[in-house]
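Once you've had a glance at the structure underneath, I'll fire off some questions.
Here the complex is missing one protein chain, while the rest keep their positions.
Then we have chain A:
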Amino acid sequence: MSNTQQLEALVTQVRRDILRMVHKVNSGHPGGSLGCTEFFVALFQEIMDRKEGFTMDGINEDIFFLSNGHISPVFYSVLARSGYFSVDELNTFRLIDSRLQGHPTTHEGLPGVRVASGSLGQGLSVALGAAQTKKLNGDSHLVYSLHGDGELQEGQNWEAIMYASAKKVDNIIATVDLNGQQIDGATDDVLPMGSLKAKFEAFGWIVLEINEGNNLEAILKGMAEAKSKTGQGKPVCVLLKTVMGNGVDFMMHTHAWHGKAPNDEQLAVGLAQNVETLGDY
């Protein structure tokens, strides 16, 4: 198999994991998770320079922060399948005594998670702090972060966006999952945010757009370009246009599956559209 085929196989398997995790506990957020599956697979398999194992401090490696913590299913699946913990543990998602809490946390010691997230709008500040510590430590590795588009309605983001360019935090690549949906409907209906590109640029960021955010090659190319823009005195933002629910036809192009689990029949349909590749957990 070519590398791309291997990544595609992993994407399909992660989609199965997501569907099975949320189905089992009849809760969780499949829509945004499916929409970001290709991004997570590309990030953890190809883009980030990661060390084996996990240390909280993440010194001399690239580190990642998930700000929109509700898409924990994709995060957990990709962490497990990238070697941070056993894939069997995906069985415990959202169950009592689990390290795989509904929203990610460091509190239970799950490898791969460096901050709790779920209450929206806090991740960019944290990522900036970690990026500044990397600079203080003389660590030339990068900080990656992911944010929902609806999440940008939280004001703290704009404090952080202003700060990042003012302080020339140029070792961060903040990606926005631009799926145009939030719980109550389309972001343009709930609270239109206008041009995020224009806004980030007005705040002094370098902005790149990946229009095919569910295409692995487009993601790899776009993120490589983003990486090439770091170290130039400006923070880098990637606007990643994705389709919520991607890969499961009845979950696509709607906010209906933002925080809803499939029933038995829907699960069967979803899994039939994503045939097992690397082995279910």
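Quick note on the criterion: a contact is a pair of C-beta atoms (placed from the backbone, for glycine too) under 8 Å apart; a residue touches a chain by one contact, two chains touch by 3 or more; residues count from 1.
Operating definition for what follows: contacts and distances are computed from a predicted model.
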| item | value |
| --- | --- |
| Options "Cobalt transporter subunit CbtB", "Anti-sigma-K factor rskA", "FAD-binding molybdopterin dehydrogenase" or "Transketolase family protein": UniProt name of the undisplayed chain | "Transketolase family protein" |
| Residue touching the undisplayed chain, where the options are A:L43, A:A131 or A:L146 | A:A131 |
| Per the touch definition above, residue among A:G102, A:G118 or A:G204 touching the missing chain | A:G118 |
| Contact partner of the left-out chain, one of A:D17, A:E38, A:D62 or A:D139 | A:D139 |
| Contact footprint on chain A, counting only the chain that is left out | 56-59, 63, 65, 105-107, 114-119, 122-134, 136-137, 139, 155-156, 159-160, 162-163, 166-167 |
